[in-house]
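Structure record follows, encoded as structure tokens.
A single protein chain has been omitted from the complex, and every remaining protein chain is retained in its original position.
Which chain is which? They are A and B, in the order written, and residues in each are numbered from 1.
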Amino acid sequence: MSATAERLTVTYPRAGVAALDDVTVRLPDGDALLVVGLSGSGKSTLLAALAGIVGHTVDAEVSGRALVGAVDAVAGGQRAVAAVAGLVLQDPAAQTCLDTVVGEIEHVLENRAVPPAAMPAAVEAALTAAGAGDLAGRATGELSGGQLQRVALAAALAGRPRVLLLDEPTALLDPRAARDVGALVGRLATQGTTAVVVEHRVDDLRPLPARTLVLDGGRIVACGPTAEVLATHGHRLLAAGCWVPTDVLLDAAGAPGRLGDPGTDAWLVELTARRAPSPPPSPDGAALVAAGPRGGDPVLDARRMSVSRTRRPHGRWSRARQVDVVHDVDLRVGRGEVVGVVGVNGCGKSTLLRGLAGLDRTRGTRRTGRTALVVQHPEQQLLCRTVAAEIAYGPRRAGLPDDEVDRRVTAALHRFGLHDLADRSPYRLSGGQQRRLSLACAVVTDVDLLLVDEPTFGLDRAGALDTAGVLRQVSEDGAGVVVVSHDLELLARCADRLLVLRDGRPVAHGRLEAVLGDTETLDAAGLARTDLLDWWCGRPGPRPPLRSLLGALDAAVSAR
Amino acid sequence: MAWNPTVKLGTLLVASGAVLLVTDPVTPVVLWLLATGAALLLGRVPAGTLLRAQLALVAFAGSVFSSNLLLRHDGDVLAVVGPVEVTSGALAVATSFAARTLYLGTVSVLLVVTTDPARLMVSLHQHARVPATTSYAVLAAHRVLELLPAEWEAIRSAQAVRDPRRAAGAPLPRSPRALGTAVFALLVAAVRRAERTAIALESRGLGSGPRTTAHKVPLRAGDVVAAAAVLGVVAGVLLAGWWGGWLSGPAALTA
């Protein structure tokens, strides 16, 4: 056995219940295990226990045994496990510790006392195995998240581990990079590397590891061959908010076969027709935002707008210079409209939002109503000591009377499921809760235009669908929304129009369904459709309306 | 400059410490000129960089000069400016301290421009017995530092747009409260990252036994000779002052 958990129980300090409760799993040499479950299911804790992190670096009470090779991780901790296992974590930037890619790999070899003469070959082998051979000679500071994650994988492989431990390696990557890294991990895991992979974006791992373990509330729900487990528990995973492969999703929705089968095609068309889409009703019937009435002037009117950013061409503290990053954007957004902005990393999407929010300098015409911006990392926007104070900040600054502020804060706390956390420090919230908080803060003041940057980054499926619903509702309530996202399916659920950016210039702009169908433009802009969107675009004859199709699927899944 | 960074740091530290108790004007001025020459010729510091650094230092030195000139009373009165008498003793000490500032600042510039932090840390581990954990912790922190300016800018603007009364295009707020919240958010992000980085470093086997070094920083006889030469020159300057009679120590301050 190369990785074993025996009656493993982990309890974090000040937590009422065990994060991992009497878990026993055995993984033979050469096998790969996929661990899935909703956030809070204990899947990351299982990995952290095998890596020797909990009970050592991170405080927790641990009982039972976690064996990796011959090393007991519970007793020996991270240092002992490091000799036999390689570890890859979520955050690409935090786990590259040195200035250069080669230095990063050499560091691992140095720690294992590999003779310097043997290092160049070992470095090359590790980088090649992680699909990062082309990155040798680069500085880590200039790499993208996906590239950094490959380097981290190479560093894990360089130590020639008996077991590879991977904790959501694709969670913080954009879909394209996630698919690439997922394919790499899938390949490694099915080619004889012993691996434990924790993932919530199971749809990105291709092929999937041979065995799957499903955790819920710290206990084992199922463990066995992946196809079997997904077939029996797919709907449960979906209900818990996990991302699953498209076929599992369809199966859970009640489809007769796989995507592309004629029967499934007909079923999908029929399903869409059967379930007429209805906008998600707000629980108390109250509007989410207090915006103006529909129609009238657009809430955003940008013509031939360019956005420039401050750059320091010669090092960190050299003289600042204004450089145009986004050029000649024409964008009008009316009340009730959601516009999606897409493009690869570095195409200027976020800068466009910063320009629209009045943060970066713009040229050309730019007229906006009252604007709120939600940035990609919620923690960067935090200002206050408690969640309630955080939501109250905007209305208070806007000069609203106290009782009105209180009313809005209470309503927002309920609408975004934060009422139990009102007195918590906003920094103590989970990633998903922080995202909801940042949306709550943005819409609690009166806004005409909501700008949102990557709102589903790192969220599970339930969180992403919820976000799409909120954005849709904000627009139904009369505001305009511009949302930057990598997630084409999210946009298909909520956007009316798409703007495609490439190298800072708009290359396509139009109705969502038309732009998504334009394969050439998407390819040129470096975007890839998901299986479902591919199927939809490739369908001959009249297609069902996309948003209705996805809405009907989601409804069918949750109805079962 | 291929001078071993540990030896360089140690040598320059001693060379800087040597002026700590010097209060006459001649010695630090001579050392400042020597340091400037060394930076240009031996350190290959670009003249423009050095000039800009010296200009920044002049402001600092000017302040040191004026405060010492006006807050000291010793020797003949040379001039009377309003209520303040300028004395000969004060002038000497003020000049000495101003020149010392220029000397130390120049040495600092020499060090910053000619030292690669990564090489320094490797060398400190090799030659000064700094443990591998500490030197790699510092190198990892250095990577955090590279990201700090961008992170700072992102936090500042992300927080600024939370204000519904903010006008589009307005500069970022500079109130102590605004800056304080931004520093705090930066600190939280840094501490979070520190924990993840520590886990990553440990998972790569740092500190778990004997280790090798991929690129050793050489320590040659030449490094020691260079150190001896630098210290010899500094000692020579001090000795010259002693023999010539112009060197003075802290006794001059209370005379």
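Rule of thumb we're sticking to: contacts are C-beta pairs under 8 Å (C-beta built on N, C-alpha and C of every residue); 3 or more make two chains touch, one makes a residue touch a chain.
Definition applied: contacts and distances are computed from a predicted model.
**Q** Assign the chain not included in the display its UniProt protein name, restricting the answer to "Sulfurtransferase TusC", "Phosphoribosylformylglycinamidine synthase subunit PurQ", "ECF transporter S component" or "Rod shape-determining protein MreD".
**A** From the choices "Sulfurtransferase TusC", "Phosphoribosylformylglycinamidine synthase subunit PurQ", "ECF transporter S component" or "Rod shape-determining protein MreD", the unshown chain carries the UniProt name "ECF transporter S component".
**Q** List the neighbours, among the chains on screen, of the chain that has been left out.
**A** A, B
**Q** For the chain that's not shown, point to the residue among B:Val29, B:Val138 or B:Ala240 touching it.
**A** B:Val138
**Q** List every residue of chain A that touches the chain not included in the displayed model.
**A** Counting only chain A, the missing chain is touched by 13, 56-59, 71, 76, 79-80, 82-84, 109, 112-115, 118, 121-122, 125, 159-162, 385, 425, 427-428.
**Q** Which positions on chain B touch the chain that was left off?
**A** 9, 12-13, 16-17, 20-21, 23, 53, 56-57, 59-60, 63-64, 66-74, 84, 93, 96-97, 101, 103-109, 111-112, 115, 117, 120, 129-131, 133-134, 137-138, 140-142, 144-145, 148, 152, 183-184, 186-188, 190-195, 197-199, 201-202, 205-209, 250, 253-255
The rule is short, and it goes like this: only the chains that are shown with their structure count from here on.
**Q** Show me the residue ranges of chain A that touch chain B in the complex, using the header's touch definition.
**A** Residue positions touching the partner: 51, 53, 57, 78-83, 85-87, 89, 91, 93-99, 103, 106-116, 119, 140-141, 152, 155-156, 159, 316, 354, 357-359, 361, 366, 368, 370-373, 375, 377, 379-383, 393-395, 397-399, 427, 441, 445-446.
**Q** Taking the complex as given, what residues does chain B use to touch chain A?
**A** For this pair, the touching residues of chain B are 118, 132, 136, 139-140, 142-143, 146-147, 149, 154-155, 157-170, 181, 185, 188-189, 193, 195-216.
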